[in-house]
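Provided herewith is a single structure, encoded as structure tokens, for subsequent inquiry.
Yeah, one chain of the complex is gone here, protein chain that is, but the others are all in their spots.
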Amino acid sequence: MSTKSQQSQTNRGRIRIEGFDAEAVEKRDPLSAWQPELETKEAKSRTYYAWRRFKRNRLALFGAVIVTAMVLLTVFARPWGLPEWIPYLGGATVQPFSLAAQDPATQDILVGYQPPTVEHLLNWPPSTLHIFGTDWAGRDLFARTIYGGRYSLSIGFIAVGVALLVGVPLGSIAGYYGGYVDEFIMRIVDMLYAFPFIVLAIAVITILGRGYWEIVLALIVVGWLSYARIIRGEILSVKQNEYVTAAKALGARDRSIIIKHIMPNAMAPVIVQATLSVGTVVLTAAALGFLGLGLSPATAEWGVMLNVEQDSMARGNWWAGLFPGLALFFFVMAINLIGDGVRDAFDPQGDKKGSGGFR
Amino acid sequence: MSLQRFILKRGLITIPLLIGVSIMTFGMIHFIPGDPVDFITQFADLDPEVEDEIRSQYGLDQPVYIQYFNWMSDAIILDFGNAITTNRTVGAEIGDRLPYTLLMGSMAFLVTVVTAIPLGIYAAYHRNTRIDQVSRVFALLGVALPNFWLGLILILLFSSYLGLFPVLPPTGEGLLSWDMIRYTILPAVTIGTGATALMMRLMRSSMVEELDKDYVRTARAKGLPEKTVIRKHVVRNSLISVVTVAAIQVAFIISGSVVVEVVFSYPGIGRLLVERVQTRDFPVIQALVLIIGVFVIFANMLADIIYAYLDPRIRY
Amino acid sequence: MSDSEPLVRAEGLKKYYESETDFIDRLLGRRSWVKAVDGVSLEIQEGETLGLVGESGCGKSSVGRTLLQLQEATEGSVYYRGTDITELSSSELRDLRQDVQLIFQNPQSSLNPRLTISDIIGEALDIHDIVDDKQRRDKKIKELLDRVGLNASHANRYPHEFSGGQLQRIGIARALAVEPDFIVCDEPVSALDVSVQAQILNLLEDLQNEFGISYLFIAHDLSVVEHIADRIAVMYLGKIVEVGTPEELFSPPQHPYTEALLSAIPEPDPKWEPDRILLEGTVPSPIDPPSGCSFHTRCPRVIPPKDFAFEQTEWRSLLDLRLRIVDRELSLDKIAADSDSQGMDAALRDLFNIPQPLSDPQAEDILSEALSHLEEHDFEAAEEILSEAFVSPCSVHEPELQQIEHGRAACHLYDSRYDDGSIEPEVRP
Partner (left out) sequence: MALLEVEDLNVRFYTEDGVVKATNDLSYQIEAGERFGVVGESGAGKSVTSLALMRLIEEPGVVESGEIRFKGQNLLDLEYEEMRQIRGNEIAMIFQDAETALNPAYTVGEQISEAIRVHLGLNEEAAKERAIEKLESVGIPDAPQRYTDYPHQFSGGMQQRAVIAMALSCDPDLIIADEPTTALDVTIEAQILSLLEDICTETDTAIQLITHDLGVVAEFCERVMVMYAGHPVEMATVEDLYYNPQHPYTVGLMSSIPRIGDNRDRLQTIPGRMPDLIENPPGCNFHPRCPYAEEVCTRMEPPLVDVETGVELEEVASDQQTAACLEHTGDLQKGLDYTVTVREETSMEADGGVTDE
């Protein structure tokens, strides 16, 4: 600092106040026990606050309970063995429990379309334990419904997981590097977006044919688009933050900037979208099953079951289609509740409102 | 940027998109493992000569890009060749079905707009009250209910038990006859439920966002009556952003119609698509996929242009 | 100024951004450039603070970022200790980051919300391998926090728990971690309250005294810069219009823009009687800056044209009228309707405070002719007449930074060649 010359033409700065001794305050012992908030609270990350908000959201917890329960039901529906191709252990049973008394595939034409009645629930003859009734072939609907969850749920989680693995890296590259890479990737996304979700899935099925992994693949082809779009948009906005410039100014490499600074701050909306997508994907998979473009008609998949029973439902055998539909509905609803909860946890509108108008 | 300029720009962006979509649709058949002739002949055992004849008849002996150009130049004049299963022209097949889907789609769209927008506005204005909670539950139901299952239940309830609507589609009636419209109500409502839930949510959130804007506070500070504040400054602005959502609705309704038409045995293009996928009638599938893709692209373009027209920041 | 090579020196620095053109424009080859920085030269000595002042959009932040090579310069060179850093490879640039650092305006957005304070400062240490083992790293972080006046026990907290002033201290600690010799401070106190602002300014000064760091201190507030800078550069529309020590800058003769800027700052002294210079209009767009001296459209001291005898205010009013005609920003119908039958000529003169008649009869003739064209709504003719007759060197020649009585300024007022308003500087006396 240079010393300032005395004569200032502007006649500014005439007033001078001296004696307000800030250092004295810093040196003296605090007069009272009062401490600024920072001193009294423990260190908590934003993830912690998000988790706390999620836990407080009763609807979201309810959703989480339903999803967990359904996952457990499907896992313990029937015993579970390792695939045959694994050497030595092939065929070994890993999960020995069986919640469903009957095998979902056991037919008994004699009891076909047996409605669920109170009698069935109270009388406990082991052979007629059909609490959800039976379908046209006399197969136990309870067993079929909880066993059928294996298809829908696994398709949902696998397809969303893989779609994330495809969409997030592609979207990130597009968003971070921009330019021609961005143009190329996003134009492909735009083109695929021209086809409605299920139409595109049907088109892929047309090419690949039917089957479990074919459905999963079709749903991945359809699913990665939204993640790529969202993460790209998020990255474009996160990139504007000065902490990214700060990292560059420190000499950080691109890779470390993406991993450390950009991705953690851009992921929240993707996670929300992925959660909600599990619901959409399960619905679409069931719809494909319903349209006869999914698994084979004998499979206990929810959509397929509804397809097989649609005419008899219209004829009044309401239970034949009620339970698979309800299962589908509860699962998707629960997923949506969780998704909403996650969104509110990450983007606490309530908090912003909390101090809204106050400044 | 002027509006004309915006339209020009938006139109120019659409061209490569259309080309891309057409190439993808055309390429579909070439991704399928196996010989295209087999699909045309339905895997019949034929002499190699006959096969070659079919090959040249369908232009399959030419290089791929020539095939594309031929297919595309025909497609532009809506000539998609003959359907394999029925041997009628694809154009005629689709022409028969398309009006029904348009009828159902527009009814569903109407249902959606008429219910979703007022409900969304109402919920947003009374946010965090019981009314808002109820609307949230409704939205959740709409999103989570599988539309094919909902359709089945509606048939069971309204057609089978109450007999309010016919179970089977009327035959021999015109498109806009009362019977046809009555028959279309249930499928339209089925699709509309999901679409309404989606749009209501978006309307609500866009309105909530608007309500927090500074200019709403300004309008209140000006002493405008609350009704004017909401109608003029909040609803109008949030409607502008909902226009874009309407385009998403189009895709959503098309998706829905594919499934719901099957549930109701409705004679539209959705059911046609599903039927022909099962019989592997590729010319029809290709034509339908292309038409749907082009339709969605134009719907999006239209929405963007309307948005630009409504938003003065783009208009001027 | 010393003769030795300055620590940082920029020469003819230009930074143009492509303005938001869409692809139709690109297709037609029409591109326009935002001239954020348009030929800036400056030098910063070791241990010196150079203040860079200007209004929003004048390009001061771009200068800072280009100096650090966070943005590529469109033209010009930046020398750090004599080497041209615009030529460096990316790995050499990374090494340079250990010597030059940046402090940001917005303390909230400049710290990653998902990292703890020790992660944030530690990153700087890790990138340049400043400490090798964890213990020394922790100790160094604590030292840094201590140095910037924060409680070292808060190292594992997250940014959202701190106030703006504390966050700014963390930002300073991060910059200090690599022990730089030069720091660009980009509006470091603008977002802070006055009491905290003073704390940060004092901290920056203490650090300078302790470590001999040089600063480029960017701000829009002259009173803040005056307190921290050894020299101040004033920017207007991408160019430096005046440089000097605070005393030089605040004592006349000055660049008219500096004068206006200074006079606009409200003084916290109710009895102070300002002799205020109110600038008309707003800063022109940097896409298409005015010809000649870019300040001439708002300057209260534009040199009058050579052949006329104008009063200064009269000339300024005339210039304003001309600029409005050029922009076609006159609703003649409304003016005519409001003129109370006194005629368009008089109404327009009224509006722009142009006397009737002008003090120079020759100029009066030209003006009345132009006004009569306006009466017929013929903007083009009026524009042509006025633009042809009244030409000032300020609108024709771009002034260069030159030595004036105090410091250096870029203004034709201090160039004897233009004293008479002539526009042909070749004809030297």
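Should a chain be cited, it is by its letter among A, B and C, assigned in written order, with residues numbered from 1 in that chain.
Just so it is clear, a residue touches a chain if its C-beta (ideal position, glycine included) is under 8 Å from a C-beta of that chain, and two chains touch if they have at least 3 such contacts.
In this text, all values refer to a predicted model and were calculated from it rather than measured experimentally.
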Among shown chains, those touching the left-out chain: A, B, C
Option from C:74, C:223 or C:387 whose C-beta touches the chain left out: C:223
Residue touching the undisplayed chain, where the options are C:11, C:25 or C:55: C:55
For chain A, the residues touching the chain missing from this view: 1, 3-4, 6, 8, 10-26, 30-32, 34, 36-37, 350-351, 353-359
Residues of chain C (touch criterion as defined above) contacting the omitted chain: 55-56, 163, 165-166, 193-199, 201-202, 205, 220-224, 226-227, 250, 260-272, 274, 276, 278-279, 282-283, 324, 329-331, 333-334
Interface with the unshown chain - residue positions in chain B: 213-215, 217-226, 228, 232-233, 236-237, 240, 310-313, 316
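As a convention for this text, only the chains that are shown with their structure count from here on.
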Central chain (distance from its CA mean to the mean of all protein CA atoms): A
Rounded Å distance between chain B and chain C, as computed from the means of their C-alpha atoms: 53
Chain C - residues contacting chain A, complex: 49, 65, 68, 70, 93-98, 101-102, 104-106, 109-116, 123-124, 127-128, 151, 154, 156-158, 160-162, 171, 174, 178, 205, 228, 230, 245-247, 250-252, 262, 267-269, 272
Chain B residues touching chain A - in the complex, by the definition given at the top: 16-17, 20-21, 24, 28, 31-32, 140-141, 143-149, 152-153, 155-156, 159-160, 167, 212, 251-252, 254-255, 258-259, 262-263, 273-274, 277-278, 280, 282, 285, 289, 292-294, 296-297, 300
Residues of chain A touching chain C in the complex: 1-2, 4-5, 8-15, 38-39, 41, 43-47, 241-243, 245-253, 260-261, 264-265
